[in-house]
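Below is one structure. I have some questions about it.
With one protein chain removed, the remaining protein chains of the complex are shown where they sit.
In order of appearance the chains are A, B and C, and numbering begins at 1 in each one.
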Amino acid sequence: MITVLFFAKYREQLGVSCMDVQITSALTVSDLKQQLISDGGADWATVLLAENTLCAVNQTLAKADDLVTDGDEVAFYPPVTGG
Amino acid sequence: MITVLFFAKYREQLGVSCMDVQITSALTVSDLKQQLISDGGADWATVLLAENTLCAVNQTLAKADDLVTDGDEVAFYPPVTGG
Amino acid sequence: MQRRVSIQEADFDVGKECRGLAKSSRCGAVTQFVGVMRDYNEGDDIVAMELEHYPGMTERSIESIIDRAAQRWSLLSVTVIHRVGALLPGAQIVFVGVGAMHRQAAFAACEFIMDFLKSEAPFWKKERRADGAERWVDARASDTQALDRWSSDD
Partner (left out) sequence: MQRRVSIQEADFDVGKECRGLAKSSRCGAVTQFVGVMRDYNEGDDIVAMELEHYPGMTERSIESIIDRAAQRWSLLSVTVIHRVGALLPGAQIVFVGVGAMHRQAAFAACEFIMDFLKSEAPFWKKERRADGAERWVDARASDTQALDRWSSDD
């Protein structure tokens, strides 16, 4: 099981801030997105496939082909606007 | 008559912070230095002819051939070290 | 090097932070940046703001930025404070302070940390306009461009 987090605009658009997701084996960030979209539908595709959507695995910025394994914390969020 | 000021190391070396100087007509900063050296002697030459000695006329940085006229305030000082 | 990172709802005291940064007897220069909430953005009057962050990752991200700055310049102290939660116009949002022996390092590191914080640290601003509408602030291309200068050699 992994934990998936959403922040800011994405949290509002999906109505979810935090969810547990079952994965059968290690998979890439891309694969995880596809799994979430097949479970969630069109809104999820809009958020997760947006060109500038960022992903962090275990609180470190991750790329599309980085691996997600059991127990990981994965976050999806829009470009940051702090400071 | 003009007023001549000395600051920091030069004030200490010459033992003078402020003096009134009679000038007969407008003269350049260079000419003023020569007049002060002929009145003051070797110590004055050391200070006034040092390569990095700065001169301000009426509180604005001045060059060797800038003019000094009656009533002016002239200052000689070493490179600045504030901040 | 002395390092302090704080994510907090409470306001901060710039004078106190400055004294903390200058504690080392070798410290000759303290540079500080304070980001302040404006009442105007992208053509609209803004009456309030909500700052969201990613707890845990925010701190890690800022610590990583500070480490990179400390590898690049000789620093004695760094403090980064970022507020979260509800803020009103005029409020202090972010503090970046750097203490060093010499001013060039203090200036460069302070701007470096601020530039990377703007583009890497997971914070998001939501503005409330005078007409009551809310909107998430968009990231600015100029903040990404600001990083370019740090990738060339000094």
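Rule of thumb we're sticking to: a residue touches a chain if its C-beta (ideal position, glycine included) is under 8 Å from a C-beta of that chain, and two chains touch if they have at least 3 such contacts.
On a predicted model such as this, the values are computed, not experimentally measured, just so you know.
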item: Omitted chain - touching chains that are shown; value: B, C
item: Residues of chain B in contact with the chain not shown; value: 5, 7-9, 52, 56, 59-61, 75, 77-83
item: Interface residues of chain C (partner: the chain not displayed); value: 13-16, 18, 22, 25-40, 89-90, 92, 101, 103-104, 106-107, 110-111, 114, 146
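By our rule, only the chains that are shown with their structure count from here on.
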item: Chain whose averaged C-alpha position falls nearest the assembly-wide average; value: C
item: Distance from the mean Cα position of chain C to that of chain B, given in whole angstrom; value: 48
item: Length of the line joining the C-alpha centres of chain A and chain C, rounded to whole Å; value: 26
item: Multi-chain contact residues (two or more partners), chain B; value: none
item: Contacts with two or more other chains, residues of chain C listed in rising order; value: none
